[in-house]
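The complex appears here minus one protein chain, its other protein chains still in place.
Chain lettering (A, B and C) follows the sequence in which the chains are written, and residue indices restart at 1 in each chain.
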């Protein structure tokens, strides 16, 4: 028994961390807020092999599994990588597109405008087609997290030959990746907050010494710490082709959505007025959290799926 | 505009407080746990006119209104008056029984054994009948709050002539009185806890100086403080025969149930191990809270009623 | 208990309702941008012209001498009609009560009419970069000079500071003093030489905040409100007072809940939604009822210490819950810019401004419950 990331996945994450520390600074996220597709960042991710992480080696990818996927995506979440990161990674195995970072693939929304459509090169419709985009013509819809870059999708899609199994795995990976990304965002917000409350002085002491700050943070950490093993378990279930994959993926997304949202609330509150401005970086990660906690299914949606899979029935 | 108890109700509560301070000590509640019907306490309540508080003067009662009722019942809750206090007060106008404390009237349960049946002299069935009890033969069902003295009810009831309006008012008063009783219980638990955390020393300071104790207590107080005006508003709605009576009564019971339950949790936790024994008085009030928070409708039941009355519909 | 409105109160409410329904502007942009603020000023002037800007003030200053009950009724009608948050609120709701209590006749006669008609627009200069919850640690200085004072230092988190004309603020007038001693409350025109204002953006991106820098800014002796060295007690005296509740009138939340119920009516709801909607209504209604009780108690001399902190804890946490529920009901649309997502972001400031909720919990436990400070 060994419950945790493999050494390979840990090494991948560490390497990615070094890349992202310089390639994905808050300034890059702010550029994404202004509509920049961040091509240099994606090129850097591409040279590290990230877009093709889940694509088989014989098709030009890294051929890694879902454990490596969640390790990498969590680190991307920590750095707040803008654009369709999870969407691109889970779409690559379904579409034949370059994995060098020149293709940024988002996923067609089934209700209104599509996230990242204004900064993506392609849109995958899991019903079985692929659109090529001309981002410069996209009309961006205003969102709370402006890096979401929602836009309508038009044009003639190319048909894709997708099996039910392909699509099911794609959906599971999307929800799981978003869960991992959320926990990365939460970890970043926690780090920003811990650093702040250690130095911010009020009433003659660092505010991090007050239980009013400590205890809500500790409770929020309980949430994220217990969501992470669920993400790992779901990843392993996908690796193993486990019958319980859907159960564990929904559990992971439900726990991660709630835990990351709660972390965003506690971190914002711990900052007092200091966090309540767009000039400070915290909001970049908080607002992404709010959007992603509801993307690929809300916590409530996934709890409902868990209940169904456990055989919990409403009638007596 | 004047939102609050009348001077008469305030004076009634003050007088009752003086009676109960000596007539209803924790030792009396402990006797009730052993099955004592507490006849002396009820005699004292009787000599103060409490059982007939809502009964018309011409029928031998005090002829007071629901504002006086909630004022008196809240004080009884504070002292944890054992037995069918609310049930007796709301039943008296429907039955011709002595109001001197010799009659203790409980209300027939529609699901299994009836609360207080083992220490009551009568049981009212709101469907339209009255049972006379021989408590000594009752077989008591074990409960968490042993003062509840649940037992089955048998025998031949006397028919009562009750109008729909009688029964509706009876139900409203029962739920409202229980809400008021709950807030009295909560106030008592708060007082016990505040006294304890002011004196208990750990880490060289009174534990009441720690935010870990202060902040949960403050939040619990917000709950009870905002439930009380809802109780008053519901009482006034009944006085006025307001169309919104059901709405306000359900609001009062839902808020009081949740607030009192939460107070019981916070107070128990603030005591550490000290509260976790039946030798300390806190549990007498906490366990009554747990029972009453679900009696006469749970918070969830009453929220559902509120939703119905507000016209909130499930279908689009 | 007497929940009936008098005939006069009924008439007042009816007149307010009629005027508001005919005049409240719909769809105004945020008042926290340069363009939006200008449109809000038009609305403020319209309110003033019809004598609805400051209903509780005496008639000579542009008010109607309304009772606090009438004021509550006015606020209910205002938000029910969809009226926007008042860009003048920090003047008319925070400074004005202090001016009525501590101002000289001349200060009142000069400043109040210009505040009422939105000619002078006031912002609050309390917080500093190093002094937020711990306001008493403030460092901005006022040094006595011939005929007045020289102000130096920096204020920040000044709401709508970039759009206002005047600032009321606390400065340390006794350099040897510590904590809440030796502070003085000053009234400062922002066009004073040596005053610089830099606007910056809130969480929602609107430029609703400002930093205000003071560099040897001279103000005359008449700029002192309530006496030299009395700044702390002047600033705190009106907190929790009857007018103190004017910060967040219940009508604001009952109107929010009405909008929430209206939105919910058009869609399929599950049991959880239904329970949360009922709770939302109960929360706002209990806040309204608590306020009525609070006013009654204060009028009867039965006010309790810490009550306004209970009040603040409730409305601020409730406002977040109301908006979280709205966003959950909106589903995927929740992330789009719109009144609910904007309102949600604004609601997150509730547990922070006007004294963080952490400070309010200290106040409730220490002043209302009597727990030890340390």
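The definition used in the following text is that a residue touches a chain if its C-beta (ideal position, glycine included) is under 8 Å from a C-beta of that chain, and two chains touch if they have at least 3 such contacts.
As the structure is a prediction and not an experimental result, all values here were calculated from the model.
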Touching partners, among the displayed chains, of the absent chain: A, B, C
Sole residue of C:67, C:184 or C:275 that reaches the chain not shown, by the stated touch rule: C:275
Contact footprint on chain A, counting only the chain that is left out: 1-6, 67, 190, 194, 197-198, 205-206, 208-209, 211, 213-215, 217-219, 221-222, 225-230, 232-233, 235-236, 239-240, 251, 254-255, 300, 303-304, 306-307, 310-316
Footprint left on chain C by the chain that the document does not show: 270-272, 275
Residues belonging to chain B that touch the chain removed from view: 109, 111-112, 141-145, 148, 150, 201-204, 207, 210, 212-213, 265, 268-269, 272-279, 283, 290-291, 294, 298, 300
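Methods note: only the chains that are shown with their structure count from here on.
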Touch-based graph of the chains, sorted into line, ring, star, complete or other: complete
Maximum centroid distance from chain A, chain identifier (CA atoms): B
CA centroid of chain B to CA centroid of chain C, Å: 39
Chain centre separation (chain A, chain B; CA means) in Å: 51
Chain B residues counted as touching two or more neighbouring chains: 211, 215
Chain C: positions in contact with at least two other chains: 358, 361-362
